[in-house]
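With one protein chain held back, the other chains of the complex are shown just where they sit.
Order as written gives the chain letters A, B and C; numbering starts at 1 within each chain.
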Amino acid sequence: MNCLKLKIGIIGAGRIGRLHAENIATNIREVEVKSIADIYMNESLEKWAYSIGINHVYKDHRKIIEDREIDAVLICSPTDTHSKFIIEAAQAGKHIFCEKPIDFDVKRIEEALNAVEKAKVKLQIGFNRRFDHNFKRIKEHIENGKIGDVHILRITSRDPAPPPIEYVRVSGGIFLDMTIHDFDMARYLTGSEVVEVYAIGETLIDPSIKQYDDVDTAIVTLKFENGAIGTIDNSRKAVYGYDQRVEVFGSKGCLIVGNDKPSTVEIYSEDWVYSEKPKYFFLERYRESYIDEIRSFIDAILEDREPEVTGLDGLKPVLIGLAAKKSLETGMPVKVERV
Amino acid sequence: MNCLKLKIGIIGAGRIGRLHAENIATNIREVEVKSIADIYMNESLEKWAYSIGINHVYKDHRKIIEDREIDAVLICSPTDTHSKFIIEAAQAGKHIFCEKPIDFDVKRIEEALNAVEKAKVKLQIGFNRRFDHNFKRIKEHIENGKIGDVHILRITSRDPAPPPIEYVRVSGGIFLDMTIHDFDMARYLTGSEVVEVYAIGETLIDPSIKQYDDVDTAIVTLKFENGAIGTIDNSRKAVYGYDQRVEVFGSKGCLIVGNDKPSTVEIYSEDWVYSEKPKYFFLERYRESYIDEIRSFIDAILEDREPEVTGLDGLKPVLIGLAAKKSLETGMPVKVERV
Amino acid sequence: MNCLKLKIGIIGAGRIGRLHAENIATNIREVEVKSIADIYMNESLEKWAYSIGINHVYKDHRKIIEDREIDAVLICSPTDTHSKFIIEAAQAGKHIFCEKPIDFDVKRIEEALNAVEKAKVKLQIGFNRRFDHNFKRIKEHIENGKIGDVHILRITSRDPAPPPIEYVRVSGGIFLDMTIHDFDMARYLTGSEVVEVYAIGETLIDPSIKQYDDVDTAIVTLKFENGAIGTIDNSRKAVYGYDQRVEVFGSKGCLIVGNDKPSTVEIYSEDWVYSEKPKYFFLERYRESYIDEIRSFIDAILEDREPEVTGLDGLKPVLIGLAAKKSLETGMPVKVERV
Partner (left out) sequence: MNCLKLKIGIIGAGRIGRLHAENIATNIREVEVKSIADIYMNESLEKWAYSIGINHVYKDHRKIIEDREIDAVLICSPTDTHSKFIIEAAQAGKHIFCEKPIDFDVKRIEEALNAVEKAKVKLQIGFNRRFDHNFKRIKEHIENGKIGDVHILRITSRDPAPPPIEYVRVSGGIFLDMTIHDFDMARYLTGSEVVEVYAIGETLIDPSIKQYDDVDTAIVTLKFENGAIGTIDNSRKAVYGYDQRVEVFGSKGCLIVGNDKPSTVEIYSEDWVYSEKPKYFFLERYRESYIDEIRSFIDAILEDREPEVTGLDGLKPVLIGLAAKKSLETGMPVKVERV
């Protein structure tokens, strides 16, 4: 093949930025990560970048935006910079992959989406779970009519350990930080919009987060446009690991997807049968999905088609999350804002 | 053993009355079912009664109430007769096993419970699921501290097929007829009272039940006194059979209990791995529990201890069910009435 | 129903004789156990017999054989009396249910079968596992062609604890006492005869059984008439309980059946996921099958059809067991004797 590789710049060299860089380096041959920028760029990050073949390393993300050779950018910087960087990248004619959430402010999200639309560039949002082998399979079965009409959606989504308290402070709260993935999954699987939510929550794990009006244990009830209903339960701390299960019940059957386990070994002993806990960490559980979402983004560019996770898919879960937040505050069900 | 058998009379010879009669005849040797009464008593019922050794058959339940030899009665007649019969039996000094629910009217329940208290007889309510081998095991593990403090309770409870529409009309609605078992399970497993509920529901299976302001698909969110939260999802029609699962998540782990299956056979074929559906029918799934609840009632009498399911245990789920009903009507969360 | 009940006498009031008596008393209404005989009959056994409604209790089994009212006998006495009692009962025109094995001596088995044939009475052998819900299901799937032609049969059959050493002494050895059930299962499931066996075994659990030339851990390889091959593995001591699994692999798929468990509860904890061990004891695991085999025997009499487990089905596994024994002794594969 003689054609040139797609050239990509990454903005933000934190955990997720580095993950994408390494995934591309080892798994996606048609792409070259030309450059990476991080406001906290330092020697050790530089070394890491060079070691995986990224030859340009900046503090200033503008160096990437202004580079004519760059076809697309991955925005992996903190949430409060997302909408600004989307607008800049769109105006520079770059295709954009942006981590979730786009922003906590709906107006700023809309400005970013408008800029993208005007520039006619691709924008994909980083809801990686849509690319998980388990959830992808469920989605296919629903679309193939395996369970008829969807009646009830159940999502269990629990983290192995709560994030640092400093993170909680700026995370936007559990519904915009953690449940947002479940809201996306809810829309993705049912193929319908959430119209109303009711949220309850408690601080059962770490009382210190109460100061930020946040909770660590929550249940959110959902009403969908198509008549289906749903329930999500979240905890910031499942001692047995990362618990990610989904169940979709319909008129013709039920789809249930459990956790992946590190091995299938069972130990039959005098007292119990032991088997392994779910994979502990999200990077382990969703490893493949991070690769596949980037591959899908690249394909959307190369084939000039709509990305699998659009800007609207980025906006909607924020609206649901904001409604859930309001519901928790008021103790009342809250309608999700329309766009 | 030379001692006399405990003598029992059964009021109501419908499906559940006959089930108890047969269970006692074949499984509980220390008890004799002396008599059975049913307002619709007929020749075929009489024959059945004689065939299993019940020698006295009446239309009028008073014959049982007034029989000095009778130690205890099982009330298996329609719900609207329960409180009346409880009062009569209590006043006659009989111990009482009464099918759930006691009544839909809280005042009448309270009158019945007062009569029982005054007469100092035993009263056990027919929440048989507490005696199911799976749920009993979960309860033990919770009490032994296996999962620490309870944070989240999830109940899935789905029937294989909706009841006849005439039954729906008088059933008191899905929350008092079907979910009431789940409300009891919620109290039983958490060991805490439900203080507030929020219910949503839809008519996705059979629109004809709308005329009775009932739904066939529902989600109820629960807040418990001890801070735990819970969610119940119900459907009147799971095509794959009777779906009865519970999950209790706590600070130290999670308990999950699935359905019983008729066999453990798996078929590995060219396209799928096939295994059996859950047991289809509640009498099949809960067969043992019906025997065990009566055994427990008899033991409570013989050992002169409090029954495992008390009159208060009969009242509380009705209060939760009434709150859920009001929540569905008003679209608002509703506090459960205190007693 | 006005018709008279089938009248049965039981010879042998050991564990299995009492089990059948109680199963009939509580589960099989069309049968009356009129009498029971045991050479060691005593007061406590008599009391037990009366308590479940058996009104005639003897030391001498001839009292049952000579009783004109008796339609059928269950032979539950020690193995070395089986063939003699079969002959006596047959000559007296009684139908016969006989526990396995008929005998360890092929000639005596043949004499017994001849007597049965001459008397034209029914004879059913107590291979109860054929009536187990799991194995019955597998058999149906095989007959319905779900896995095509059978290629490989795998049986795992392990006891929770070795029998007392005095029992080992007279048991006929592991192949005639324990594996005999698996040989029957092999014939039942494949629908083909075993033509050659090769057996290896070791004394890994209790060296004291070596004095009786027996082993406690064994693997038997089978060649079937239809070309299929099979392997059985046995242990006298599985610390995790009674382990009874079967796998049948064929040209179109594979059937796998696992153990029954007391509950479906799983405990997710910080270190492992715990679930329950298989049912520990054969009476617990095969409870229903013991009832069903008697029911089937009764039906064979009432419907005048061939029993589901014939005399030949009783003879064949003994021939296989004797071949396995010889193989263990000689270290060579051994052909199974034809009849």
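Operating definition for what follows: contacts are C-beta pairs under 8 Å (C-beta built on N, C-alpha and C of every residue); 3 or more make two chains touch, one makes a residue touch a chain.
What you see is a predicted model, and the numbers here were worked out from it, not measured in a lab.
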Contacting the left-out chain: of A:T26, A:N55 or A:N114, that is A:T26
Contact with the hidden chain, among C:N27, C:T221 or C:S275, goes to C:T221
The one of C:I229, C:L283, C:L312 or C:V339 in touch with the missing chain is C:I229
Answer key for C:V170, C:V239 or C:L302 versus the chain not shown reads C:V239
Residue positions on chain B contacting the omitted chain are 238-240, 243, 268-278
Chain A positions in touch with the non-displayed chain are 1, 26-27, 29, 51, 133-134, 137-138, 141, 146-147, 252-260, 262-270, 276
Where chain C meets the chain that is not shown, the residues are 149, 151-152, 154, 156, 158, 198, 200-202, 204-205, 217-219, 221, 223, 227-231, 233, 235, 237-240, 243, 247, 249, 251-254, 331-333
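We take it that only the chains that are shown with their structure count from here on.
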Greatest Cα-centre separation from chain A belongs to chain C
For the copies chain A and chain C, the interface residues, called same if over half of the numbers are used by both and different if under half, are same
Taking mean C-alpha coords per chain and comparing to the overall C-alpha mean, nearest is chain B
Between chain B and chain C the C-alpha superposition rotation, given in steps of 5 degrees, amounts to 180
So, in whole Å, the Cα centroid of chain A is separated from that of chain B by 43
Averaging C-alpha coordinates per chain, one finds the centres of chain B and chain C separated by a number of Å equal to 39
Per the C-alpha centroid definition, the whole-Å distance linking chain A and chain C comes out as 58
Touching at least 2 other chains, the residues of chain C are 268-270, 276
